[in-house]
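The other protein chains are all here in position, but one chain of the complex has been omitted.
Moving on, here comes subunit A:
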Amino acid sequence: MAAEKAEIDALKKECDGLRTKIEAARKAVNDSTMTDAAGGVDTVGRVQLKLRKTLKGHLAKIYAMHWAADSRQMVSASQDGKLLIWDTFTGNKLIAVPLKSAWVMSVAFAPSGNLVASGGLDNICTVYNIKSASPKTLRELDAHTGYLSCCRFLSDSEILTASGDTTCCLWDLETGKQKIIFTNHIGDCMSLALSPDGNTFISGACDSLAKLWDLREGTCKQTFSGHTSDINAISFFPSGNAVITGSDDCSCKMYDLRADQEVTGYQDTSLNAGVTSLALSNSGRLIFAGYDDFNCHIWDTLKGEKVGVLSGHDNRVSCTGVPEDGMGVCTGSWDSFLKLWN
């Protein structure tokens, strides 16, 4: 017993030492701030986007949406138990996918446009073939022991999931089996995003940490702290060198991967609502963040200032997305509507 206690004490001491070492190394490169560096950059002025379309069709709260790679189709998920695939140019509903479980929390479009996936409180990620005559269940990925909070396709044969069981998982869609399980978070994983180069992904969790993972090795490469509550939303800056997070602590943060630390915070004393979702414009200059206050606020990434707002929803904005061609923003809400802005 005494020998074990001694070993644990030694390990604890080593942990503390390593944490101190990491903080010192971060401090050593912390020679400036993002806002200082952006002092010479022109402001973007007031960003005033117009509401172009309101998509009506869901009968209950919308929890998730995801753009197709063609920047025209989009899939949304509602706790009315349906996925709807929309043609955003015409506003028409193309396909309705009835769900086995209405408690959906996440939805994803495969890059090919052939498949969509969804999941939620059923702990299962279900993949559907939407190119068949009527939507057909291709796979039910059932191994998580907690809710499915987020899913993203790498291709028609691989999908990444994040779960309330604190793990993320890479699945093989040909076999329906788990390929790699990513464990390190100590709180429910709420959101994930793939890097532009496809080699890594980031996750945000209820332990208030964001983690960068090597997709093929399965290892956690970096951990980012600073938030004081659950991280609900996470996205890569388009260059792949930074990560933006949104949290229940009412702030967003940008962490630079190469400096291994937070470089800007986006918060405002007048904003007392949690961040539910976020998306970046194509140059990375604008952050569109959905909040519990029914609005989507727009931030200047470089200057850390609020530069606009998308107002119109009658309830919490639960999901936000910018298509690949960067031509607009879609917001989805608990008011059951999706809105397109540009």
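The working rule: contacts are C-beta pairs under 8 Å (C-beta built on N, C-alpha and C of every residue); 3 or more make two chains touch, one makes a residue touch a chain; residues count from 1.
One rule holds for everything that comes next: contacts and distances are computed from a predicted model.
Colleague: Which of the following names does UniProt give to the chain that is not shown: "Small ribosomal subunit protein mS39", "Guanine nucleotide-binding protein subunit gamma", "tRNA methyltransferase 10 homolog C" or "X-ray repair cross-complementing protein 5"?
Modeller: "Guanine nucleotide-binding protein subunit gamma"
Colleague: Using the touch definition from the top, which of A:A210, A:A242 or A:C319 touches the missing chain?
Modeller: A:A242
Colleague: Which parts of subunit A are in contact with the chain that was left out?
Modeller: 1, 4-5, 7-8, 11-12, 14-15, 18-19, 21-22, 25-26, 28-34, 36-38, 41, 44, 47, 49, 52-53, 71-72, 88-89, 184, 219-223, 237-239, 241-242, 256, 258-261, 263, 281-286, 301-302, 322, 325-329, 340, 342
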